[in-house]
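The complex is shown incomplete by one protein chain, all other protein chains being positioned as in the whole.
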Amino acid sequence: MTAVTIPEGMPQYGDVPRFDVERVRADFPILGREVYGEKLVYLDSANTSQKPQQVIEAMALHYAYHNANVARSVHALGAEATAAYDNARAKVAAFINAPSANEVIFTKNATEALNIVANSIGGQLKPGDEVVISEMEHHSNIVPWQLICERTGATLRWFGLTEHGRLDESNLDELVNERTKIVSLVHTSNILGTINATARITARVREVGALLMLDCSQTVPHRGFDVVDYDVDFIAFTGHKMLGPTGIGVLWGREELLNAMPPFLGGGSMIETVKMTGTTYAKAPARFEAGTPPIAEAVGLGAAVDYLNSIGMEAIAWHEKELTAYALDALSTVEGLKIYGPKVPVGRGATISFTLGQIHPHDVGQVLDSLGVQVRVGHHCAKPACDRFGVPALTRASFYLYTTTAEIDALVRGLDQAKRMFS
Amino acid sequence: MTAVTIPEGMPQYGDVPRFDVERVRADFPILGREVYGEKLVYLDSANTSQKPQQVIEAMALHYAYHNANVARSVHALGAEATAAYDNARAKVAAFINAPSANEVIFTKNATEALNIVANSIGGQLKPGDEVVISEMEHHSNIVPWQLICERTGATLRWFGLTEHGRLDESNLDELVNERTKIVSLVHTSNILGTINATARITARVREVGALLMLDCSQTVPHRGFDVVDYDVDFIAFTGHKMLGPTGIGVLWGREELLNAMPPFLGGGSMIETVKMTGTTYAKAPARFEAGTPPIAEAVGLGAAVDYLNSIGMEAIAWHEKELTAYALDALSTVEGLKIYGPKVPVGRGATISFTLGQIHPHDVGQVLDSLGVQVRVGHHCAKPACDRFGVPALTRASFYLYTTTAEIDALVRGLDQAKRMFS
Amino acid sequence: MQLDQLYQDIILDHYKHPQGRGLRDPFAAEVHHVNPTCGDEVTLRVQLEGDRVVDVSYEGQGCSISQASASVLYELLVGRSVAEAMAVHAAFVELMGGKGQITPDEDVLGDAIAFAGVAKYPARVKCALLSWMALKDAVARVEEKS
Partner (left out) sequence: MQLDQLYQDIILDHYKHPQGRGLRDPFAAEVHHVNPTCGDEVTLRVQLEGDRVVDVSYEGQGCSISQASASVLYELLVGRSVAEAMAVHAAFVELMGGKGQITPDEDVLGDAIAFAGVAKYPARVKCALLSWMALKDAVARVEEKS
């Protein structure tokens, strides 16, 4: 027998970062719940994630003992609230490796972040200019661009999709050209699960001098994302999908771009000075944070970032990769089930959409619900992707750090029951 | 001695609705706090209000046991979250006597509500059209109109102010004319405390066929406001000033107007159907609620409305009236103190701004803070009102249902100390 | 959860063997309705003769509830006067809005009483109502024209 020596520094199976899923689950009160007397099996994290006690408590404590408005008061409570808010911004900046915390703008959700860029950058477009998106975008990265192109006369164009649910880059050089002003793409698809490889596209975007925005709503919660590494100009993501509260999202952008962009929402805090006859504007982040910001929500999002860091994003990504491989295998045993999107656990996230024979997803979802299994059904705010594959609706199971293989087994059992009922 | 018989049905002093302030205070954990070893005296409720335990717990419970995304899932958790969200909308609608809950749009704050109307209604303006605001607006009701007038070529005009800090209506008929498309006014000023009487203005607005929006951010928290009674077209207000959380505001509008208005933010949930080549939009409220809405925040705001109702808005208004009368008296004893805004407790809210001799408000606020007294200093997001009265900054004390006369005494003592220090 | 309260046999029967499905000529009005939350769609035609609903034809995609409800609608309403049809319509809408608290009248609603269980699932009420709302819209358009 020959001994195999693994060279030093090579990854080994034992090196994979791991965590104790049961211990994580214990932090999420809702996971102990039942529905209709059945154990809750929450497989809808791509829709919204559940919240650990640490996040819930951070917000409750903030409201109970440190609540005040920010950036407006000299008083002690105001200083405490402002420090908490700034601190959350710094945590989020570090989480995505932003060069400066000033580049992190707190919005109400990812949708607002996408609208800010569409309106501020897009408002300057002219007829003849082009904007490029793709057929797998969430509605939140389609409609803002449709609206601004309508207003300005610019042209909206898009990447098509391959049969495997990946971006069709075959016409990249024609699609992204000298007329292109901005390319805005989903990084991880919320319907197909695809993680888009962006290197070739980025190179082309730089070549033609356009801007690049990535919708990272389904990426940042699940794996480390480094804005410098990706050489991107803007990203959007949303608090409630990453263990944080509703009511907060993030727009990250390069500081020099943000400070040169016209404001979008007008109001308190985004100004330098206001006269009835005209106003000058503050720099980022204040420039794009009109009105009282989501203060307690920022505190909650900061606590969520702390929680994710305490587990480790690499460990979370690995856990999800294993779950995805397990689920793809398990679902392939269900007769009549057809997966839309990549069928291998590579270049994809932990979100799997499918049809089950002729059974309508509403009915699949209802049977699963009766067994406690919570999945999302419908068009997943991505109708063009459904149209591309000729389906009106899909059933979608999506996983997160607290998901177990036992929950995937429950899903598979539920699908068998749906088949018994509807065929 | 003649016995005076008060006719039945006439209000008597004893009829004034009252509540036990100490019992209310016990519901607010933060009011038990100290700063720098001094008892906290929170006189900054016009900036943001404190939160009762009932509101904090409602949100924590929601996150812990009922969290899910809304209006998108057939599953049990989704149904629970959706019911909670809809229920909050119904509570808010009832609170302002809205004819239909569909007229209540949840925004991120009052500022977004004002921007929605400025952009959706304002986006259709043409050169020659006029918009009317006033010199006492919060920046959030100035900047959106400046931005849209710049974009469309419409003209922005405004009411001036009288020496007493009231709207100068002397040129009403000239100011509001056939070219006027919308009049947007603050109902209760956050800097002067003025409550604007709107009857004459409303009549004129109707005469010329314009629309009327009222910024009720400082009204709805403090006294009953009935949208039908006021014959208004839109109002804006904000959750965090009415015992509710940050991250939520309200736009109320007449249903037929809302459904005819072009959308503003584009994205998930506000659509009817989306194709790459074009999109149709849902009716209100969904039409203006793009993306995941502030779900837990709505639950918190619903709990805040319940709390306010349990005390009674009339009782709250009366309590604040008494405090205001007491404070106006007490402050008039402070030599060198000058009040900006109405000096009588009539037609005004419980917000009092002033200067203290030549001492800069920052310094006044700092001395007060050292004694635990939390007031706001600066331009209060109303620079044009400051300019009107030739002051760069003011000190502002503002009261709410949990404020006591003892706290006003602490304020007066603090002002004396500031004078000793700086003169 | 008792799934069979929702999916009563009558519903599953109508779903598997839909009545009156397909688009037919002649028709007095055609409408297209969408359920924006889930993307279900129905195209529905109505034909009146004098005061009578002589045909309702439809085509669409949707779940068992929405398909079965269109089928039941066809069975229940075709052949009635517009006034009768609208009375049944009102009873059905009331049942669906009743959150499961209303006991349906079988004399009025026939097979449609099977949908009583649906009223407990807010997310599915819209499915059951899709074709019914389309019908009402279609009838209103015919009446507008005349």
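Labels A, B and C are assigned to the chains in the order they are written; within every chain, residues are numbered from 1.
Just so it is clear, contacts are C-beta pairs under 8 Å (C-beta built on N, C-alpha and C of every residue); 3 or more make two chains touch, one makes a residue touch a chain.
This structure is a prediction, so every number in the text was calculated from the model and none was measured.
Engineer: The chain left out touches which of the shown chains?
Structural biologist: Among the chains that are shown, those touched by the missing chain are A, B.
Engineer: One chain isn't shown here. Among B:25, B:179 or B:360, which residue touches it?
Structural biologist: The missing chain is touched by B:360.
Engineer: Just to verify: which one of A:49, A:73 or A:120 makes contact with the chain not shown?
Structural biologist: Touches the omitted chain: A:73.
Engineer: Would you mind spotting which of B:235, B:282, B:393 or B:410 touches the chain that isn't drawn?
Structural biologist: Of the listed residues, the one touching the omitted chain is B:393.
Engineer: One chain isn't shown here. Among B:236, B:377 or B:397, which residue touches it?
Structural biologist: B:377
Engineer: So which bits of subunit A touch the chain we can't see?
Structural biologist: 71-74, 76, 78-79, 82-83, 271-273, 282, 286
Engineer: Provide the residue numbers of subunit B that touch the chain removed from this figure.
Structural biologist: Where subunit B meets the chain not shown: residues 35-36, 38, 360-363, 366-367, 369-370, 377-379, 383, 386, 392-393, 421-422.
Everything that follows uses one rule, which is that only the chains that are shown with their structure count from here on.
Engineer: When B-C is set beside A-C, which has more C-beta pairs in contact?
Structural biologist: Pair with more contacting C-beta pairs, B-C versus A-C: A-C.
Engineer: Roughly how far is subunit A from subunit B, going centre to centre by Cα mean, in whole Å?
Structural biologist: So the centre of subunit A lies 33 Å away from the centre of subunit B.
Engineer: Distance between subunit B and subunit C based on Cα centroids, please, to the nearest Å.
Structural biologist: Between these chains, centre-to-centre, one finds 45 Å.
Engineer: When the centre of a chain is set as the mean of its C-alpha atoms, what distance in Å lies between subunit A and subunit C?
Structural biologist: Taking the mean C-alpha position of each chain, the two centres sit 38 Å apart.
Engineer: List, in ascending order, every residue of subunit C touching at least 2 other chains.
Structural biologist: If we look for residues of subunit C contacting two or more partner chains, we find 1, 37, 39, 121, 124.
Engineer: In subunit B, what residues contact two or more other chains?
Structural biologist: Subunit B, residues with two or more chain partners: 72-74, 76, 78, 271, 273.
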